[in-house]
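Report on the following structure.
Only one protein chain is missing from this complex, and each of the others stays in its spot.
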Amino acid sequence: MGAQGMLEGLPEVLVILAKIFAITLPLLGVVAYLTFAERKIIGYMQVRLGPNRVGPRGWLQPIADALKLLTKEIILPSASSRFLFLLAPVLAIAPALAAWAVVPFADGMVLASVDAGVLYVLAMSSVGVYGVILAGWAANSRYAFLGAMRSAAQMISYEIAMGFALVGVLMAAGSLNLEKIVLAQQGGVLSWFWLPLAPLFVVYFVAGVAETNRAPFDVAEGESELVAGFHVEYSGMGFAVFFLAEYANMVLIAALTAVMFLGGWLSPFEGLPAEVLGVPVLGPVLGPGLHWLAAKTSLLLLLFLWLRATFPRYRYDQIMRLGWKVFIPVSLLWIVVLGLAITTRVAPWLD
Amino acid sequence: MTPVVLFYLFAGILVFAGLMVVTVRNPVHAALFLVLAFFTSAAVWMLLEAEFLSLALVLVYVGAVMVLFLFVVMMLDVQGAPLRQGFIRYLPVGALVAGVAALELYLVVGSDRLFGSQAFPLPQRAGAAYSNTQEIGAVLYTKYVYPFEIAAVILLVAIVAAIALSLRRRGDARSQRPGDQVRVRREDRVRLVAMPAEKGE
Partner (left out) sequence: MLDNYLPVLVFILVGILFGVGPLVAGFVIGPRRPYDEKLSPYECGFEPFGDARAPFDVRYYLVAILFILFDLEIAFLFPWAVVLDQIGLAGFLAMMVFLAILVVGFVYEWKKGALEWE
């Protein structure tokens, strides 16, 4: 114990740190290029070119953006509570990153295979509200305050729907551990949980879109009415950290949806004969692995962008109605149906 | 990193946060220190291997109860001054309550027989396969089903009370009802009136 005990644990902590950076640094890269992809893809959907000036075909745009934000002044509004104003972005990004600790990337490839993984993820995403509330209050600006209250109420409303959807996943998998949840979906596309849990799949993903305050649920920032919502007063890196947190949350929701409903790292072509899987390049590609999780996550992220390009913004009362009056009854009903199926053992895919 | 070192770290932060909650002037800061206190007590519970309760503490208290506290504290806009006025007047009552609480704590924690380290030895370190949530689930819905249903009734009372106390209809709110707008028929809006053509002269 004491100093010696600390030293003994040191190499272990260094290994953990190395692993954490192996997760966060690529994640930040994904986030940076997600912003680029968003502008590019929505550009093409609207028959525009999107950013194409910085670097070949605009590929250096995110780097230019980051550098620009880095060299801008961080304005501390005179009426604000300075400490809380600076604390808010930290509280927004820390849970968005920390939730990745329990996400399984491939078989055995997870930083912390904790037993209560789903509960941990839900707890972390509920902590994310603080960044928004504090940002709005600390800035002491009307627009920021209004935006913060709106998005806080929206986030907590959709968190309930998300929680209920997760209960369904737990019932089907019989475990809170995300690795075990993926392993419970073995057996090809039709055994993934999107099929038996179809309503919950939709509820979870749409609630995820609302939870991250993305279009069409972006009333919190609604440019035309609230300027930018809770982060109006932020500039430079303060704004950048909020931006990172929002996109990191999007990637997180997409990855979690893939893990819980689309079989995570499992291959859709499960049950291929061993000869096929033995083929040099084709085998590993068709077999399970990190690349399938990446592909599914990317597909869901594309859906995020597509939603933004397609749908007009919901009205606030419509958003609250969808969360409370549609999603909660639907997911509750499906939980009861699932519970009946499991106790009477009529559902073959839920062992 | 032994759990003991971590325990003293978290316990220290917890005590500090608790002190700040009652001494800090700004109510929003106090609420945030309470969040910190809940978070570190969740960490202490985790050290006791109460995995489910620890995460539930973060989920319910940090993620929900404190959000409500913040809503209230932020919007009531209580400034420090009026809160301090009655300090001397309430001091005797406060001291009495604190004294009783301290005595009770001493009786419970101080006596080795009832709650000391002999009665509750350090828990066995559970293996990696141990599932705290399953252990809770196995007894909560079978052995303790009666208290569990009572919890539902208490929640129901809370829902009804919250609505009864805080729901106020606003008379002056104007909103669109797209359903009504769509449902409208021509007859409701347009009336064709037969008018005899007026003759000149």
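In this document, chain identifiers A and B correspond to the written order of the chains, with residue numbering beginning at 1 in each.
Everything that follows uses one rule, which is that contacts are C-beta pairs under 8 Å (C-beta built on N, C-alpha and C of every residue); 3 or more make two chains touch, one makes a residue touch a chain.
Note that the coordinates shown come from a computational prediction; the quantities given were computed from them, not determined experimentally.
K.L.:
Taking the entire complex into account, which one of A:35, A:125 or A:141 touches the absent chain?
P.N.:
A:141
K.L.:
Of the listed residues A:34, A:84 or A:102, which contacts the missing chain in the full complex?
P.N.:
Among A:34, A:84 or A:102, only A:102 touches the chain that is not shown.
K.L.:
Using the definition of touch stated at the top, determine which of A:90, A:272 or A:285 touches the missing chain.
P.N.:
Of the listed residues, the one touching the omitted chain is A:90.
K.L.:
Just name the one of A:58, A:163 or A:196 that touches the chain not displayed here.
P.N.:
Within the whole complex, the residue contacting the unshown chain is A:163.
K.L.:
Since one chain has been left out of the picture, which residues of chain B touch it in the full complex?
P.N.:
So the residues of chain B touching the missing chain come out as 1, 3, 6, 43, 46-47, 49, 51-52, 56, 59-60, 63-65, 67-68, 71-72, 74-77, 125-128, 130-134, 136-138, 140-142, 145, 148-149, 151-153, 155-156, 158-160, 162-163, 166-170, 173, 175.
K.L.:
Name, in rising order, the residues on chain A that touch the hidden chain in the full complex.
P.N.:
12-13, 16-17, 19-21, 24, 69-80, 86, 89-98, 100-102, 111-115, 118-120, 122, 126, 137, 139-145, 149, 152-153, 156-157, 159-160, 163-164, 166-168, 170-171, 174-176, 227, 232-233, 236-238, 240-241, 244, 316-317, 320-321, 324-325, 328-329, 332, 335-336, 339-340, 342-343
Basically, only the chains that are shown with their structure count from here on.
K.L.:
As a quick test, compute the distance in whole Å between the mean CA positions of chain A and chain B.
P.N.:
Roughly 25 Å separates the two chain centres.
K.L.:
Tell me, which parts of chain A touch chain B in their complex?
P.N.:
1-2, 5-6, 9, 12-13, 81, 84, 113-116, 119-120, 122-123, 126-127, 129-130, 133-134, 137, 149, 152, 156, 159, 175-176, 317
K.L.:
Within their complex, state which residues of chain B touch chain A.
P.N.:
Spelled out, the residues of chain B in touch with chain A are 1-2, 4-5, 26, 28-29, 32, 35, 51-52, 55-56, 58-59, 62-64, 67, 70-71, 74, 128, 130-133, 175.
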